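Here the complex is missing a single protein chain, while all its other protein chains stay put.
Should a chain be cited, it is by its letter among A and B, assigned in written order, with residues numbered from 1 in that chain.
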Amino acid sequence: MIAFILRRLVQSVIVMLAVALVSFALFRFVGDPIASMVGQEVTLAERAEIREALGLNDPFIVQFWNFIARAATGDFGISYRLQQPVMELILSRLPATLELALVSGILAFAFGVGFGVYTALRRGSWVSGTIMTVSLIGVSLPTFLIGVLLIWVFAVELQWLPSFGRGETVYIGNWWRTGLLTESGRASLILPAITLGLYQMTLIMRLVRAEMLEVLRTDYIKFARARGLSNRAVHFGHALKNTLVPVITITGLQMGSIIAFSIITETVFQWPGVGALFIRSVQFVDVPVMAAYLMLIALVFVVINLIVDLLYYAVDPRLRVDRANAKS
Amino acid sequence: MTEFTPDESRPNALARAWDSDIAYSFRRSPLAIIAAVVSLIIILAAVFAPWIAPHDPFNPATLNLMDGFTPPMEPNAFTGNVYWLGTDNQGRDVFSTILFGARISLFVGFMAVLFAMVLGITLGLIAGYRGGWVDSLLMRVADVQLTFPSILLALLIFGVARGFIPPAYREAMAIWVLIVAIGLSDWVQYARVVRGATMVEKSKEYVQAARVIGAHPAKILLRHILPNVMGPVLVIATIGLALAIIAEATLSFLGVGVPPTQPSLGTLIRIGQGFLFSGEWWILLFPSLTLLALALSVNLLGDWLRDALNPRLR
Partner (left out) sequence: MSTPILSVRDLVVEFPTRRGTLRALDKVSFDIAEGEVLGMVGESGAGKSLTGAAIIGLLEPPGRVAGGEILLRGERIDNLPPEKMRRIRGRRIGMVFQDPLTSLNPLYTVAEQLIETIRTHIDLSEKDARKRAVALLDRVGIPAAARRIDDYPHHFSGGMRQRVVIALALAAEPELVIADEPTTALDVSVQAQIIDVLKEICAERGASVMLITHDMGVIAETADRVAVLYAGRLAEIGPVRDVIQRAEHPYTVGLMGSIPTLTQTADRLTQIPGSMPRLNAIPQGCAFNPRCTRVFDRCKVDRPELIARAGGRQMACWLYDAAVQGEAENV
């Protein structure tokens, strides 16, 4: 197991380095870094001086190393567009994105597992049929279109919920601005969370259903029934637990997708998060923000992957046998 | 249903499959027929847009601002002109913009799929044939790439590529950058299928024989493998087309895809969203419905194709 984790760690480091290389290349080769920092009136000689001072004449490896060293401390420079330190910008918007992603993830998991189990156990009932058909449409609908349609129905026509922004927010601690503690904040969260979670929910639901049907056919479920265990114990004690092993992996990985897809949802609902910031930076070719976001999203994925691997070990005792063997 | 073996003569095997099983399964699946008809109508309408469209939405000379915000099927208050699906703020006929928008969406979609397919097949062949570290490297990259959602990847690639293109060319190159970005985000599945088939085939005797007589084995492989993987590749490509159309629409909706001068369906929806609150619902609704119909029917077609070509997977 240790070896496995180590291998995954090495792989993660390589992925991070590759992404760092792309980010660095963006920084170094897109536009003229000097031009974006100083005014027109600076002379060529002065420019050359700044060049030297910034280390832009150093060998590639040295520059790359410096870039990584700075990135590791969260220094990605100043946004071209907003003239603020990039890390400050990202940190101030991170709570909005994380709150949205977390609520969507919980919604997607709860309803995905619930509907998945239901449609697996009540196969052939009309309710299951309806859920499955609707989910097929859910998978084919682009996320942004779901958002737009929800706004139309619930914000424009029914006027039940706000269509944009986070509502009222309050600070928790120094920098975490939350919308979860105010009524308008929670109301503002509903539509974006549904939009973001719907696709993941249908994925989880279909996965749970397929896995559950698979598990229900296994010998140990037959044996559990033959021992006279109640349906409840068989379905929820035995079948569901075994179903959740692969589902946890996928769901964990979906958390990464949720954060990624928040780019789209945040744009639709003008949600002041990191994703919306990134889209603006792509439109304006705001390289420092783009580079930082690239690194951030890669880090999120790598960390989530590692956590999922560890979770897998926690849930499935069969995988722990390696460790037992290694000890003896 | 029998499987075709590699020894059967290729064109016959394909023709036979097309004549019998596929066609039979198609006739028996009403959903597939509807999906095919809808896709075909949209594709044909897009291809022949310049001839079908009642107006040229991009020619300022034919536009009349007085026609702006005409509701569908109602005469305009000032000019009395009637438009099927209404007009937008600049007096552009929504029906015509949809036709031209679908044309751009489909162009980007097809080109991206083609790019992904060629790239995937080439890399798959190389990985399968060369084996060793080349194979490990390519498959490792594929694994890592698969952990990222393809729309995000396309978006990131697009953003990075846009950064590298000099500002003067950004608008002109946007569509091609978009195609490459979407294509690059979706080559892995082709490569996997082709790699698997290549590894099976390369140990067979005819490849050794080809080597003995001095022919390049890779060429032989290509000729033998491609027909074998036609089915799966077709399935991947069809579902890939739906994905590519959605990816393009998403990026364009976000305002980072095609330039505003060449609006795709995604761009039209973006524009339409702006008029939701002022009540001009048709500017949003009709492009949305078109995109929905297109994505859903191509998706259904892909699903059906997968089941029809591989009944055991059902």
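Here are a few things to note about the model shown:
Keep this in mind: contacts are C-beta pairs under 8 Å (C-beta built on N, C-alpha and C of every residue); 3 or more make two chains touch, one makes a residue touch a chain.
On a predicted model such as this, the values are computed, not experimentally measured, just so you know.
The chain that is not displayed touches the following shown chains in the complete assembly: A.
Considering A:R93, A:R166, A:R209 or A:H238, the position touching the chain not shown turns out to be A:H238 (whole complex). Touch with the chain that is not drawn comes from one residue among A:N57, A:T133, A:T218 or A:Q270, which is A:T218.
Annotation for subunit A: contacts to the undisplayed chain at residues 218-220, 222-231, 233, 237-238, 241-242, 245, 315-318, 321, 324.
Here is the rule we go by: only the chains that are shown with their structure count from here on.
Touching subunit B in their complex are the following residues of subunit A: 11, 15, 22, 26, 29-30, 137, 139-145, 148-149, 151-152, 156, 163, 253, 256-257, 260-261, 263-264, 267-268, 278-279, 281-283, 285, 287, 290, 294, 297, 301, 305. Against subunit A, the residues of subunit B that register as touching in their complex are 140, 144, 147-149, 151-152, 155-156, 158-160, 162-164, 167, 242, 246, 249-250, 253-256, 266, 269, 273, 276-277, 281, 284, 288, 291-292, 295-296, 299-300.
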